[in-house]
Every structure is written in C-alpha cells, then in structure tokens.
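Notes for the one structure printed next.
With one protein chain held back, the other chains of the complex are shown just where they sit.
Right after this comes subunit A.
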Amino acid sequence: MNNGTNKLLKSLYSICKINIEVYLAFLNKLHPLTTEKHRGISFLEPLEAIFSQVYLLLNRLINHMINLYILGFKLICFKEVINMLSVGLSIVSLARFQFAMTTVFHFFFVPFSIGMGFLVAIMETIYAVKKDKDYLDMAKFWGKIFLLSFAVGIVTGIIQEFQFGMNWSEYSRFMGDVFGAPLAIEALLAFFIESVFIGIWMFTWDRFKPGVHALMIWITSIGTMLSAIWILAANSFMQHPTGFKINNVTGRVQLTDFGAVISNPQLWRAFPHVILAAFMTAAVVITGMSAYGLLRKKKNENIFFKKSLRFGLWASLIFAILSAGAGDLQTRQIINDQPMKFAATEGIYEDTKDPAPWTVVALINAKDHKTTNQVEIPGVLSIMSYHKLSGSVKGMNTINKELHAKYDKQFGKNMNYYVPPKTLFWSFRVMTGFDALIMLVSLVGLIFSRKKKDTIESHKWMLVVLGICIWVPFIANSAGWFITEFGRYPWIVYGLFTIAQAVSPTSTVATLLFSNIVYFLLFALLGGVMVWYSRQTLHHGPYYEEADSKQNVDPFAKEAFGK
C-alpha cells in the first residue's frame, strides 16, 4: 500500500471517528431530557437512531445557514428564530417548528378562503340583483380558485385539531376545560355549515334560482367567519386569559365564566383585524390574477378581467384601510395586555421620552439589549399608542424587571422574558409596510383604470406590479401572526403556562422529525399543485368550461367507453 492510500484511509477513519463521537455526545445530550419521565423509547427505536443522525446533520446545516449573508446583510430575523427554536433542545423546538410550519401553511389558505367566499358571494349577489352575466362568470371563475384554496384549507385544518393532542398533550390537559369548548363549538356551528353548504353550492348552479344559489355561498361564507370567531376565541384566551380559575387539586385551568371567554377584549380586536385582512388577501389575489389576465390581451376576456380588476382594486383598497384601522385597535389593546410584545415590535429597550418618537428602522442588538442607528420621527409613537400627543412607552428592560417581580415565585428566576425583538420589530414593519403598499398600489390602479380615462392596459408595468402583489398579503398575514405568537414567548398561555411545559411527554425526536418531514413534503406538494392549478385556471380564462362541456356532450366520446 502506498503512502497516498494510507493517508486517505487515515483521514476517512478520523472523519468516521469524529462523527461517531459527535453522535454519541449528541445522544447523551438528548437523553437526559427524554428520559426524565422515562419509558422504553416507543416502538421506533431503529428509526430514532436514524433520525437522530438526520437531526444532527440538519442542526449543522442550520448552523451554517445562520451565517448566511444576502446582499451583504446578515439574515437577522432568521437567526433569531432558529436560535429560539433551539432553546431547550430538540423536542420542544421540533414541536414548535411543526406548529409554526403547519399553522403558517394552513393560514395561507384560511384568510384567502374566507375572503374569496365573501367576495364571490358579493359577485353572485350582484348577478342575482342586476342580472349582469359578467358577474355570473366572475362568481364561477373566482369560485374555482376559491374551491381550490378551500380544499387545501380543510385538510391542513384537521392537522391543527389533532396536533394539540399529538404534540401538546400537556397543554391539552392543562387547558382542556377552556380550550376544548370553542373548538367543539367551531366544529358544530361553523364546520358543518361550511362543509354542507359548499357541497350544495358547488353542484347546484343549474338547479337553483340565482338568488337561492347566492344564498348558499352566503351561508358558506358566514360559516367561514363563524369559524374564525371561535378559533380566535381559543387563541385570545392564550393571549389574554379571562373567566377562569386555577383548580387547586389538579393545578389546571378551570372555566368559571364562559361569557368572559367569548367577550374577551383581545378576541373582538383580533377578529376584525383578521377578517378584514382576509378580505384584503382575496381582493389582492383577484386583482393580481386579473392583471395577468389583461396582460394576455385576449379580446373576449378583456371585459371580464377589467371588471374583476376594478372589483378587486376597490375591495383591496377598502379592506387594506379598514384592516389597518382594526390593527390599530388591536395594538392599543396589546400595550396594556402584553407590554413586552409591544415594546419588542417597536424595538424599545429603555423607556422612551415623552412624547415618544417612532423608530422607522433601527439595528437591534438582542444580546446587549440595545437599539442603535435609529431613524426616528418624534412624537409619532405617542400618537400610535395612545392617540395622544404625549405619553411615554415602557421599554423591554423595565418590563423584564416587572415580569420577574411578578412571576419569579411561580416560574423561577431563570426565565427569559425577552421576546425575540428583531423578529417582532421587522415583522411589524413588514406587515404594516405591505399594507401601506397595497393601499398605494390599489389607489394607483384605480386611477389608471378610471372610467373616464382608462389607460391601465397601456401601463404594462402597473399590471406586472399588481400581479407580483399577489404574494404580498400572504407574507403580511404570516408576519402578523409571527408578532402575535412569538410575542407571547415564553408562555403558551400568557402568564399561566410555558411552552416548555406544554409539550407531549411521549414525543420523541424520531416521531417529531418524521412527522415534520412528512408534513413538509405534503405541504410542498399541496402548495405547489394549488398554485399550479390556479395558474392553469387563469390561463384557460373564464370561458374555458363552456367550450369544454360542449365537447363532452358527445355521447360517443372516447371517455364514455374507456379504452
């Protein structure tokens, strides 16, 4: 054997050795956590070993990714989220990642479906009243997109319901008395309405009179909104618990006042914000897809897409403004309820001056608890927070001390009450910035397409911008939920129960990683296919179905007899 091969073998050996050592160290690190309330690791022991290895690799990969630079800027938000996820190692972080992934994906389709249902209902009502056939075509065409999104929304919704039991069984035990009721009522009241009436609506275009048929989509749409109320009632309790006591024997939450759960102030500020943002989401998609439709310049479709465009522009302008207003209402609730969340969205560490300046952008140093390089507008934060020209806002350092004073007895001195400030700071700017962008773009679009001087088709760039804007509300929606959910850290139920306490004791790295991978692959498939079929539907245009069904009338078509 010559020297070269020897060297190669040696280095190979050393790589293996390092790998094994790291792996063993990793398992050691893992086991104290998993063996605490021990058991014989489920029936997936072999899988466990394989997935631990995969997890290790992923961890390394993520560590490299943390240092990613894009155009010279470090991906700051990303790093913080990753760092936070790895707090408490493996099981909690994997369960959190899964919840974030499934919820964000689910919430692409939820607001879109709620909004589409509502807008399609309006279109069909206009048809039923005015008998303008264009609006029938619009209801049918946008109805197809609605159904696609609805389908993905349903199936990803079931995951949400099962997930509380699967990954967060301790949470389910702790919160069962309060949390189960809205969920069950949501199913009984909303899901049945949605599922039954959408089934009827889909298949009765030719059977019901226009008015009656429109009623079916209205009922479906109301069902989707009822569903939003109940799930937000459940979420609002997690943000701002009301109407409960802690049972002395079991140590679990016990409902004492159902009325207080439903009339939770957090709920009635979150609901308008969510629902109006949902309408805006659908309106922006209708606008954007119509803009693409106009770009194709098919003469027979021109009127259809122009009407849809105007409809979408008006709706997105109105709902963008309204949702900003609703967001303002919610913000002012949060200042009192969850001051840490609010301070983080504004990147305030030290108490502000009076009147408080608003930081447009800044660099946040989460380690040393400092904000630098602020670009500030004096006085604006006071107006935003209190609708007054004066008043200072508490900083995170002060709030941290307050929280320690309040909760140290119950949760110990080692709790970290700082929420991830960069994530919240930038999420807030993304959300509000995109909302403002939608307002601006819709306004410009309306001006270009006004009846007296309609020049929108000659402004191709405008159509392209509108088309690109399709993606904007989805990002803004997710950013909004990032603020709400990350801002509750370290609690799963504010002030009562921490995230680390809530996770299933039965969960293992193997099962969580396995399910994460399965969900990820499924979501990639569903999301991709959904977008692809929507694009295809747009490509065919609104008059495709009729031509298609004419062909199908032929009783001797190939299909009828198979091959």
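Note that a contact is a pair of C-beta atoms (placed from the backbone, for glycine too) under 8 Å apart; a residue touches a chain by one contact, two chains touch by 3 or more; residues count from 1.
What we mean here is this: contacts and distances are computed from a predicted model.
Asks: Assuming one chain is omitted from the figure, identify its UniProt name from "NADH-quinone oxidoreductase subunit D", "Autoinducer 2 import system permease protein LsrD", "Cytochrome d ubiquinol oxidase subunit II" or "Sugar abc transporter, atp-binding protein".
Replies: Per the UniProt record, that chain is "Cytochrome d ubiquinol oxidase subunit II".
Asks: For the chain that's not shown, point to the residue among A:103, A:195 or A:498 touching it.
Replies: Residue touching the chain left out of view: A:195.
Asks: Considering the complete complex, identify which of A:158, A:246 or A:303 is in touch with the unshown chain.
Replies: A:158
Asks: Of the listed residues A:93, A:290, A:308 or A:507, which contacts the missing chain in the full complex?
Replies: Per the contact definition at the top, the residue touching the missing chain is A:507.
Asks: Footprint of the hidden chain on subunit A, which residues?
Replies: Touching the missing chain: residues 37, 39-40, 42-44, 147-148, 150-152, 154-156, 158-159, 161-162, 164-167, 169-170, 172-173, 175-181, 183-189, 191-192, 194-200, 202-204, 207, 247, 254-256, 258, 504-507, 511, 514-515, 518, 522, 526, 529, 533, 536-537, 549, 552, 555, 557, 559-563.
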